[in-house]
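All protein chains but one are shown at their positions in the complex.
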Amino acid sequence: MAPLWMYLAVAAALFSLGVFGVLARRNAVAILMSVELMLNAVNINLVAFWRYSETSTDLLLNGYAFTAFVLIVAAAEAAVGLAIIITVYRNRRSVIPEEAVALKG
Amino acid sequence: MELNAITIGFVVFTIFTLGGGFGVVTTRNLFQGTIWLMVSLFGVAGYFILLSAPFLAAVQILVYIGAIAILITFAVMLTRSVTRIKERYIRIVPSFIGSLLLFLILLFGVTVPIFGSHLPESAPQYVASTRDLGMALVDENGYVVPFLLASVLLTAAMIGAIFIARDEKAKGG
Amino acid sequence: MNVLNEWAFIGVFAVMAPVFPALPIVIAWLFRPRKPNVLKSSTYECGVETIGDTWVQFRVQYYIYGLIFLVFDVEMVFLFPWAVAYNEMSLFGFVAGFLFIFLLTDALFYAWKKNALDWK
Partner (left out) sequence: MDELCTGLCQILVESGADAGLAQFLSLLVGVLLVSGIPLVTVIVLIWVERKVAARIQDRIGPNRVGPVGLLQTIADMIKLLSKEDITPTAADRVLYNAAPLVSFASVVLIWAVIPFTPFHFGVDLEIGALFFVAIASFGTLAIMVAGWASNNKYALLGAFRVVSLLVSYEVPLVFALLVPVLLAGSMSLLDIVHAQTGMWFVVLSPLAFVIFYVSSQAETGRAPFDLIEAESELVAGFNIEYSGMKFGMFFAAEFLHVFTNGILMALLFFGGWMGPLYYESPLIAFAWLGAKGGLIYFTTLWLRNTVPRLRIDQIMAFNWKFLVPLSIANLIFISLALKVMQELGASPRNLAEAGFVELLPTTVVLLVINGAMTIYLLGLLRKRGQEARRESMAARVPLAQAAAD
């Protein structure tokens, strides 16, 4: 079994990749994908800590269930985020967030 | 670490996860970016299997590769001028330095203390099953409130997204 | 270890599964004739030159179907564990599950009433 710190290191790398994408990419869809990367890095951490921690049986499911909730939030975020991008694109012909500062159409 | 199935799996999934993530942030073409994202998330699903959470792995594949990938490709096609953006990046240098710093902080801040901590090097034997999760979801002392809140969140997301995305001109009535 | 053995099987299977279709394709690659020309490898259309690139714009209805599907698909994250544990629950288990599904059905009916389900 791979030790815990390896999972954490991979998750940290993935999270940083996501941060880089969010900060540096110009395209809103690419930024959204980078956010998904960050959320998944968090999920790796949650599951890894859940697997490696010896807590009482009451708390046995916390990491597991939390991951499921993160999945749901990620999906909701993707759905609404992409809808907003499509609408902004329709109204302003642009998918670059910097160009859509004034939200008043 | 000796060479066994788990090690091989870990290495393969690491290549998938980080390689895919690298592809997402560097690719010029957003459709390929979506595929890279799926490669990365497939790697994450592999980690879930290594961590004995196969249910989460299956759900990860179902939700991301089955649904979110499709949704992103639809959105990419709907915003077609996307690939014609000449520059991929803005403020690339500060972003790079910032994220590199973040990575180092995370690496040393999170992983180093673990070496000396009480956390066991090998994982405990008992693993919660899908049935345990199901029981906890409807338990008053468990997750019944988050369970229903998740439903409210999804409902709100769906109504909101449909409201936003609907073409006003094509409105039927 | 036992659990992971199962997944080792799935892993080997997953590596082998693309090999089966790849084999005939590779064999075909060895035997097939190669007489390429520009017209053959141009984009297939009704005999005329392709105008513009592939990225014709698509209707938003595709996205809306994808969206509703996404929400119902994500719902499965909780409904499958709920169904697996269902026989051990009390009546409260049914009520919680019912509320969960009912709230999402609301969203479906909203989409229905707004004509978002129609293919326009």
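By letter and in written order, the chains are A, B and C; residue numbering begins at 1 in each of them.
By our rule, a contact is a pair of C-beta atoms (placed from the backbone, for glycine too) under 8 Å apart; a residue touches a chain by one contact, two chains touch by 3 or more.
As the structure is a prediction and not an experimental result, all values here were calculated from the model.
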{"item": "Partners of the unshown chain among those that are drawn", "value": "B, C"}
{"item": "Of B:12, B:69 or B:149, the residue in touch with the unshown chain", "value": "B:69"}
{"item": "Residue numbers in subunit B that touch the chain omitted from display", "value": "3-5, 31-32, 35, 38, 54-55, 58-59, 61-62, 65-67, 69-70, 73-74, 77, 129-131"}
{"item": "Where the missing chain touches subunit C, by residue", "value": "6, 8-10, 12-14, 16-18, 20-22, 24-25, 27-29, 31-36, 38, 40-46, 50, 53-54, 56, 58, 62, 65-66, 68-69, 72-73, 76, 79-80, 83-91, 93-94, 97-98, 101, 105, 108, 112, 117-119"}
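As a working rule, only the chains that are shown with their structure count from here on.
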{"item": "Arrangement of touching chains [line / ring / star / complete / other]", "value": "complete"}
{"item": "Which of B-C and A-B has more C-beta pairs touching across its chains", "value": "A-B"}
{"item": "Nearest-to-centre chain - CA centroid comparison", "value": "B"}
{"item": "Distance between the centres, which are taken as Cα means, of subunit C and subunit A, whole angstrom", "value": "21"}
{"item": "Length of the line joining the C-alpha centres of subunit A and subunit B, rounded to whole Å", "value": "6"}
{"item": "Residues within subunit B bordering two or more other chains", "value": "6, 50, 52, 59, 63, 67-68, 71, 74-75, 78, 127, 132-133, 137, 150, 154, 157-158, 161-162, 165, 167"}
{"item": "Two or more partner chains touched - positions in subunit C", "value": "60, 63, 67, 70-71, 73-74, 77-78"}
{"item": "Subunit A residues within the subunit B interface of the complex", "value": "1-10, 12-21, 23-27, 29-30, 32-34, 36-37, 40, 43-44, 47-48, 50-54, 60-61, 64-65, 67-69, 71-76, 78-80, 82-87, 89-90, 93-96, 98"}
{"item": "In the complex, subunit C residues that touch subunit B", "value": "3-4, 7-8, 11, 55-60, 62-64, 66-71, 73-78, 80-86, 88-89, 92-93, 96-97, 99-101, 103-104, 106-107, 110-111, 114-116, 118, 120"}
{"item": "Subunit B residues touching subunit A - in the complex, by the definition given at the top", "value": "1, 6-7, 10, 14, 17-18, 21-22, 24-25, 30, 33-34, 37, 40-41, 44, 47-48, 50-53, 56, 59-60, 63-64, 67-68, 71-72, 74-76, 78-79, 81-82, 85, 87-92, 94-96, 98-100, 102-103, 106-107, 110-111, 114-115, 119-124, 126-128, 132-133, 136-137, 142-143, 146, 150, 153-154, 156-158, 160-162, 164-165, 167"}
